[in-house]
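Notes for the one structure printed next.
A single protein chain has been removed from this complex, and every other one stays in its place.
By letter and in written order, the chains are A and B; residue numbering begins at 1 in each of them.
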Amino acid sequence: MKAPRMFGVAIDWVESRTGAVAFIAPLLTHHVPRNAKWWYVFGSATLMFFTIQIVTGVCLATLYAPSAAEAWESLRYIDQQVPFGWMLRALHGWSSNAMVVMMAIHMLQVFLHASYKFPRELNWVTGVFLLFTVLALAFTGQVMRWDQDAYWGLGIGASIADRVPLIGNQVRGLLLGGPIIGGETLSRFFALHVFVLPGAAIGLVGLHLALIMKNGISEMPKPGATVEPATYRAEYEQRMEKDGVPFYPDAAQRDMVFCGACLVLLVVLAAVYGPFGPGGQPDPTLIDTNPRPDYPFLWIFGAVSLLPPASETAVMLVAPLVGVLVLVAVPFLANAGERAPSRRPGMVLVAALAVMAVAALTWEGKTSPWSPVMDGWSALPTPSHFLTGRTPLEVQGANVFQFAQCRNCHSLNGLGGERGPALDAIATRMTADQLMRQIQQGDGNMPAFGRNLDSAQMTALVSFLTTLRPEFEAPAVIPGAQLPLPVRQMPGEVATPVAAGTQ
Amino acid sequence: MFRFGAALLGVGGAIAAVPILGTLLAPARRQASAWVSLGSAEAFPPGQTRFATFLNPIRQPTDGDAAKTACWVRCISPGKYQVFAVNCAHLGCPVRWFAQSRLFMCPCHGGAYYEDGSRAAGPPPRGLFEYPWKIDGGNLLIEAGHLPGLEQST
Partner (left out) sequence: MNALRLLRAASLPSLCGALLSSAGACDRLPGRPESAQVAQEGSPEWTAHVFNTSCRGCHAQGSEGAAVPLMDNAYWRAATDEQVTQAVLHGQGVLMPAFGPTVGGPFTPSQASALTRGMRALWGGGAVRSPEMSGTVVAGNATNGKAIFDVACAACHGANGSSGSVTDPMYLRLVSDQGLWTAVVAGRRALGSPAWNEPMPGRPNGLTTTEVADVVAYLSSERPRSMSEMQP
């Protein structure tokens, strides 16, 4: 028997018992719109990254010790000792970020082209659930690293849960698996990360794909070609019959090229930049730490930080629910009519605003200007040009400035905390008296230092601060003040004749 | 026949649900704490605020390093203390003490507290959480356990 014939016989044998060909063939040959070109590759790329997550995730589960006492050490073992272990972790980490990005692009494309309209409302809804499942996977994945960021990230989650009215404590207990962040917390998140959430994701992906088969791939939107629920399905099928192309190979080849390129990029990223973490040991007594969430959550971290304190609890608890509801409601609010972005400028604006908001909040979360620079006072030297030409008292004032940890929240020359304003030119905005009052009494976002600095320290500090102004820029004055205030002349400056004239 | 099957499944399911829901929901009601020693009270000199660590009295065998807990002990005068949880009242990040400015600062969102634990600046809705303390046989004891939070402080 020749090889091809043997192959054919084997196929027939399997087919007669499983019906596999009858099931798969339509998947490959179903007609898709001819104009569905490169816009449509992002969903496939998301699916590819998800497949990579499953494969690398299963491999990692064979090496990882899901015990609070050993998890961190086992990750270091995977990184250092297991052959290719670090690469496996790098692929899993980078692929997780890539999956979130691809999913966001896919969702944005579907939103801009209004592909969610009749009859694809449930495609969108399953997509929304997939979005939240994948974000939950990303968050629980960060917990698997079981380092300082994971520990304190859980602490933030626990604090938010604790703000639920009446049952906050119970919610927190359920989240952490106990009254503290400990062994049962990791076990709980491990079960979520490797059983519950991947199971949910696989089910939802299957549903999502089944719905795509049922409803067909949407065409590129054309201005004027509106969706009419009464006639859409029949017309779509007619157009596919007449003008469609088989999914395989016409559309599949584009998916393969794009996915291949993504895969190469993924491998390069993993090989060059390596795995994420683990960061410091998960020991809560090592408090010299600066907890930050992973990239997909930096925007939430940013948003939480920028909320006015009064609205914080309400927003943190209600906003996620509103977000889910709004996203789920999208196809039901407008499921017919125009699909072209040019005929839906409002929706384009919504998408643009959403992208910009997430990007801006991510940037804020990354730079987190609201966080004090904890070692700013002891690590960032006072710049030369704020010391040259100063009196001994003013130089001591600069010492007080560092000593009293002012630098942790206030920057000089671009270095230091950004919690409070930069002080490079503070003397142009505040007089010595105003500075003294501000330092002694503080205000909403500045602690009062009156009890912590004695009069000599305060005098030196204020005299230093009154020298902080660009050359030749006038110092602050109180409007309407009768007498010229004593003004400290900077080296190179000439006394202004006005000051002499008013004497 | 159908009704009997449904009833049988119902009864069996209800019984099986007890251990399933029981284990899943058990953490919702365990909010314990117990007295734990921070060592000799003399290790905390008057006028200073010191870092102290202890093993959580309600730890589980698998907690590992996570059972270690930190706190700040302020000795106001001999025999008079304040013991603060290390967790910021805003979102639980670990606050650090700065002896020069006499402030606790949080690395996450810039919350700051005075040496007596009261809120000085930033987003925290209240002052630092305090543990109840007592002196027993020359040792400083605190009542600690579950993670402090707005609903149930310490």
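One rule holds for everything that comes next: a residue touches a chain if its C-beta (ideal position, glycine included) is under 8 Å from a C-beta of that chain, and two chains touch if they have at least 3 such contacts.
Here the structure is a predicted model, which is why all the values come from computation and not from measurement.
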Exercise. Going by the touch rule at the top, give the shown chains the omitted chain contacts.
Key: A, B
Self-check item: Contact partner of the left-out chain, one of B:Ser37, B:Thr62, B:Gln100 or B:Asn139
Solution: B:Gln100
Quiz item: In the full complex, which of A:Glu228, A:Asp243, A:Asp375 or A:Glu473 touches the chain missing from this view?
Solution: A:Asp375
Practice problem: Consider the whole complex, including the chain that is not shown, and state which of A:Ile202, A:Leu393 or A:Val477 touches that chain. | Solution: A:Leu393
Quiz item: Can you name the residues of chain B that touch the chain not displayed here?
Solution: 48-51, 99-100
Quiz item: Considering the entire assembly, which residues of chain A contact the chain that has been omitted?
Solution: 76, 79-80, 83-84, 86-87, 90, 249, 252-253, 256-257, 260-261, 263-264, 267, 270-275, 375-384, 387-388, 390-396, 398-403, 407, 454-457, 459-460
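As a working rule, only the chains that are shown with their structure count from here on.
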Quiz prompt | Distance from the mean Cα position of chain B to that of chain A, given in whole angstrom | solution = 29
Practice problem: Using the touch definition up top, name the residues of chain A that touch chain B in the complex. | Solution: 67-70, 72, 151-152, 155-156, 158-160, 162-163, 168-174, 176-185, 187, 281-285, 287-291, 304-305, 307, 309, 312-313, 370-372, 374, 377, 403-405, 408-409, 417, 419, 442, 444-449, 451-452
Quiz item: Which residues of chain B touch chain A in the complex?
Solution: 24-25, 27-32, 51, 53, 56, 58-70, 86-87, 90-96, 98, 100-103, 105-110, 112, 114, 120-125, 145-147, 149-152
